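For reference, the structure discussed in these notes is given below.
A protein chain is absent from this complex, but the other protein chains hold their places.
Up next is chain A:
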């Protein structure tokens, strides 16, 4: 194992929740609303959760077979040396790309909404710098810091939603299933890919100190984030209606603009940056940690920390080349390519690996849940 840290099952659950929800709560509502209309919350709560549970089951099954290795470490064992290493390298590249997407999401949001005159590069350097600091400290510290960040995240969103609750018009959410189940399924495409990020369990499993509770925390994460994301989506659409919500870039940001309490608390969109940064730093740190562990294990290095810095620089450059500050390019990727990309990486390939491992009898041979 490259990182000596130990995390508890509760910590794992909270970390995975952060990975799934940190960016999703802001970006998903408008994308879902375009396809699923008033039933968006059903897509998020039902279909996406089911997909997330499937990913969680496969990941836990794989984790149980190889309890002390991360995904890329046992690929060569399952597939044979050359194909295994190749797939591991491919995964590393894919994850570097995914991390660049998160970096892009972050700099576009902060740059276009809050720090208009700060160059995106500076924003990236700060956020990535904080995340890389977290990676250097190790997964155990990340999990512990997340225990402080998680309540901030949840409390802030809850307060935000509670303060706009009086603006909700239930007619915006009715009628339920007016156009049949098809829009609900279509709407679930994008959020499902996000929920599949529970896949990071494969890279955190070795650090878990109570391995028999892995399924509980993974499933708990998927369910918790299902309820959470559905609430955010429902409130957004309840306030704006699906038509308006789907035409906004950040509908949740506009929710915050609706808040007015006793004439003192007004224009609280800055409040959102607390929620956003809290989540994104943790999410980025987990992504960078996974990338660097993958890279180090693929290359056969002893210390994963040496790979963090080049990977961080690479992601900043890649996100700059891919998106600059162009939200449309980003949202095009997120709504058109990311689902299929995500399904392949999160569900299909790990599923196949599990199948091969079962057939070739690799790893621990018990698959019980």
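FYI, a contact is a pair of C-beta atoms (placed from the backbone, for glycine too) under 8 Å apart; a residue touches a chain by one contact, two chains touch by 3 or more; residues count from 1.
One rule holds for everything that comes next: contacts and distances are computed from a predicted model.
You can't see one chain of this complex, but its UniProt record names it "Spore germination protein B1", from the set "Spore germination protein B1", "NADH-quinone oxidoreductase subunit F", "Aspartyl/glutamyl-tRNA(Asn/Gln) amidotransferase subunit C" or "Glutaredoxin". Of the listed residues A:267, A:336 or A:360, the one in contact with the hidden chain in the full complex is A:267. Within the whole complex, the absent chain has one touching residue among A:137, A:314 or A:356, and that is A:137. Of the candidate positions A:11, A:34, A:225 or A:290, contact with the unshown chain belongs to A:11. Within the complete assembly, residues 8, 10-11, 110, 114-115, 118, 126-127, 130, 133-134, 137-138, 141-142, 144-149, 263-264, 266-268, 270, 273-274, 277-278, 281 of chain A touch the chain that is not shown.
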